[in-house]
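Here is chain A:
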Amino acid sequence: MAENKLFNRIESIKIRNISKKYGEIKALENLNLAIEGGELLILIGPSGSGKTTALKTINRLIEPDNGQIKINNHDIMNFEPVKLRRNIGYVIQQIGLFPHLNIRDNISLIPRIEKWDKNRINDRVEELLDLVDLPKIFAKRYPSELSGGQQQRIGLARSIVMDPPLLLMDEPFGALDPILRKQLQIEFLKIRKELGKTIVFVTHDIEEAFKLGDRIAIMDKAKLVQVAKPNELILNPKNDFVSQLVSSHKKFMHMDNLKVKDLMVELSNKYIFESSKNNREVAQKMKKNGIELAVTVSDSKLEGIANFNIICTAKNKDLREVTEKVHTFSPEKCLSEAVAELKEDKNTLAVVVENGRPVGLMLTDKLLLELV
Partner candidate 1 sequence: MFIELAELWKSNKLTIRTIQHLSMFGIAMAFTIVIGIAVGIIIYKNKKSSNTVFNSLNVIQTIPALALLVFLLPIFGLGALPTIVASVLYSILPIARNTYAGLTSTGKDYIETGKAIGLSNTDILLKIRIPLALPMIAGGIRIAIVFTMGVITLGGLIAAGGLGAPLQTGIHLYDKQLILLTGVWVGILALALDGIGALAEKLLSKKYSYGNR
Partner candidate 2 sequence: MEIVKNILELTLEHLSLAYGALILSIAIGIPLAIASLYNRKLASVIITIANLIEAIPSFAVVALVVPLLGIGFRPAILAILFRALLPIIKNTYIGLSNVDNALIDAAKGIGMTNWQILINIRFPHAYPPMFAGIKFAAILSNGIAVLTAIIGSGGLGKLIFEGLASFNIKKIFYGVIPVMVIAIATDYLLTFTEKRITPEVL
């Protein structure tokens, strides 16, 4: 096994002066970027700015026209591509789970090729399912039986099965419902701490960038514009493009003036379920709508929340029986107080309630918690 490991941890990735052209189109122009071991670096920028191209040069899915990439001071051109890729996890938006393989076989494709023994594979699959918060019984299911969020979790699990020290992620949450996206971001942050990997993460979503990134690299028109810590970007934007991109985040700096309703996510009807409903029916609807959180009501009044995984594993019961209590706020409550309360309770989620009816969701994240 050991001989298949190219590196145990990432000390540094140095991208030097790489360019890539497709015909006349410049996809990347003289990109210089140093990624530090252990950090989560965000690549952000408008569509077509070269983010995906940059990411793919790191695992040699794309070979640049010129320039050089070094991982731990080794030129990656000296590694065999297949071997290099087995040392680098890769997660994409389209998920790319193989429809003909069940979850266990999807996750363990490379371990099986590398002839791990059966017990080791089973243990690893269970460990990873546990890590991404999915029940073990999912191992036998097929991708088409899973919701979008569950598939995305499996995609993540598969990418880290070989315990690669480096993870490349290309808009992994891009296709998900906004609330589910926030839930997964929070889960991902937890996982990330456990894994302690170096991560390069592409996104379109500046909010996501601020929430997850240690540093943010901003790209535009095939070029790197600025790379810095989130706060620096707000305080010292290099040009108008950067300041516009980060402007929406200035509001976080004035949290004292904000109320819960300013930051809550509005709750659309598809999230709300009568607690007397049967779980089988609820699970089907949730899968169809691509959501993983049900807000349960009876007579329009809030009862609590229920999680998709739990609903799935108790299909013969009513929704009421798997509903859990949840923290609630009024929309007029001061935001900083609300966040502080949640932090104290170690909660990440609360329902915003008006006259007993659920109207919105509050999802806390790293940035909010840091600001309190």
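These made the cut because all candidates are chains of the complex that A comes from, given by their letters.
Following the convention adopted for this analysis, a residue touches a chain if its C-beta (ideal position, glycine included) is under 8 Å from a C-beta of that chain, and two chains touch if they have at least 3 such contacts; residues count from 1.
Because the structure is predicted, anything quoted here is derived from the model rather than measured.
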| item | value |
| --- | --- |
| Touch-positive candidate for chain A in this complex, from 1 or 2 | 1 |
| Residues of chain A that touch candidate 1 when the two form their complex | 59, 61, 82-87, 90, 92, 94, 96, 98-101, 109-110, 113, 142-145, 158-159, 162 |
